[in-house]
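The complex is shown incomplete by one protein chain, all other protein chains being positioned as in the whole.
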Amino acid sequence: MPIDGALLEIEDLNAWYGESHVLHGISFDLREGETLSLIGRNGAGKTTTLRAILGIVRNRKGTIRFRGEDLTAVPLHAIARRGIGYVPEERGIFASLTVAENLVLPPVVKGGGMSEEEIYRLFPNLAERRSSQGTKLSGGEQQMLAIARILRTGADVILLDEPTEGLAPVIVERIGEVMGMLKARGMTIVLVEQNFHFARKLADRYVVVEHGRGVDYFAASELDAKMAGLAEQLGV
Amino acid sequence: MSILAQQSAATGELRSRLNLLTLAAGAVAALVAPFVIYPVFLMNVLCFALFASAFNLLIGFVGLLSFGHAAFFGAAAYVTAHAAKVWGLPTELAILTGALAAAALGLIVGFLAIRRQGIYFSMITLALAQMFYFICLEVPFTHGEDGIQGVPRGTFLGFVNLDNNLAFYFVVLAIVAAGHFAIWRIVHSPFGNILKAIRDNEPRAISLGYNSDSYKLRAFVLSAGLAGLAGGTNAIVFQLATLTGVQWQSSGEVILMTLLGGIGTLAGPPIGAAITIGLQTYLAAVDFPVTVLIGLIFVVCVLLFRRGVAGEILAYMRKRG
Partner (left out) sequence: MFCIPYVKCLPLVALYGQLLLGLINGSFYALLSLGLAVIFGMLRVINFAHGALYMLGAFVSWWLSITLGIPYWGALIFAPLAVGLVAVLIEKSMLHQMYRLDPLYGLLLTFGITQVIEGTFRYYYGASGQPYPPPPALSGPLNLGFMILPIYRAWVVVISILACLATWLLIERTRIGAYLRAATENPVLVQTFGINVPLMMTLTYAFGAALAGFAGVLAAPIYQVSPLMGTNLIIIVFAVVVAGGMGSILGAIVTGYILGLLEGLTKVFYPEASNIVIFVVMAIVLLLRPAGLFGRAA
């Protein structure tokens, strides 16, 4: 369902890992400043959707239009320069870099990002441990770092893959606060999330992904009405 | 991941059909050739065909790239030459001694090299072979730069006079054929299947309970011994064993033969050996540096022609069905 003036338009996107066909024509649009949550079972194609948008999965067909530009022809390293930041599921903190080096690794791609000082004020844990090895941090701290390093770059669209996976409730709450703040700053967010309670506090709209397709689209206001059906669909 | 994941997909039936065809063609060619072409040249080709096939046993069927195989070929040449000339052993026993010495050397090199995997394995074999080269340079029995010269050809099994090139040719043909038969048997035995399983996925083979190091070492020793069989025979043919045989350049040549002919195919290494030896012999007569050409063929093979001659033929036949 195309929307006029969408920031990111995904249309009939197919993607393959080697021989296996993972995305079967998923479509959705993303509006400026909104938080869109991709929900679905494990293996439904949510992570692959993010990876296909970024070009990590090169073998793909369909439309990925960002601010009117076709991203499928843009090289992997040039996509971030358009202002798209990525927080991968495995967090991707580098063992051979200190916390501070991890934080400043992604180059600044746009004005309006947070300064190092602001980030350290937001995440005091990271400030304390700025000279430790990146992977010596706890899981929660690594997740904070993975989000923090994108905040510095000035990216205004952020793709987050399962940010709460495997984390303690206190930390999930903290990440929720940070994301609430990002939303308030006008950041556009695509959130892949299994934790429904977490997603519902943030998401404006939902896309239900199944077998590499978008099978249902609805706004946050419709969530309660959809809840029973979803519980069955997602097996939660 | 193995160096020839793309080749192992070849269907067995097609392979055996092609192998049978090549075998028949090869047999006819081998019987007629010495009456048309200078037998000493052919014997050289045959020895290197066996050498390349022995090397291919490792790279093609275990996925191990030995960058020091000349050590085994060259070591056997020295030992065979010494045994025939100084100890006065009968030719067949001298060659056998050489092959056993190469296998023993293979046990030492292999034991050290399999402690690391992949690219490190190649670097270790290269370094140990270079060490062996320096040892050959120092010890008296190799006679340094001169090598062991004037090795008697003698008689084979006491009745075939090897000073007759034509007779010797058929003896070499028999030795090389026996060597290839041994390789064929190894590859198609249960032992060979385990080797291929290790090549395709070593962690999986280990998880199935196979001691992959022990299998790799056994394959390495077999390959070294067969390379030694080729080297020992070659020393008798030319009545000579020199440092050239143990140089790293020779290790490079055998890799080239196998790559050019087709890694992981049984017919490939002999084809590659014939082409390479032919080119070298031809180039010796013209003013073009052999190493440059060998380097160029290497580059072209790696960039464009990774399946080699036999691999390409196989792929073509598969496409035609």
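As written, the chains take the letters A and B, and residue 1 is the first residue of each chain.
We take it that a contact is a pair of C-beta atoms (placed from the backbone, for glycine too) under 8 Å apart; a residue touches a chain by one contact, two chains touch by 3 or more.
These numbers come from a predicted model, not from an experiment.
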Open item on the list: For a quick check of understanding: of B:M43, B:A70, B:I95 or B:L126, which residue touches the chain that isn't displayed?
Closed with: B:L126
TODO: Write the list of subunit A residues that the hidden chain touches.
DONE: 54, 56, 75-81, 86, 88, 92, 94-97, 101, 104-107, 109, 153
Task: Footprint left on subunit B by the chain that the document does not show - done: 1-3, 65, 67, 112, 115-120, 122-124, 126-128, 130-131, 134-135, 137-138, 248, 252, 255, 259, 289-299, 301-303, 306
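Operating definition for what follows: only the chains that are shown with their structure count from here on.
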TODO: Can you check how far apart subunit A and subunit B are, centre to centre, with Cα atoms defining each centre and the answer in Å?
DONE: 55
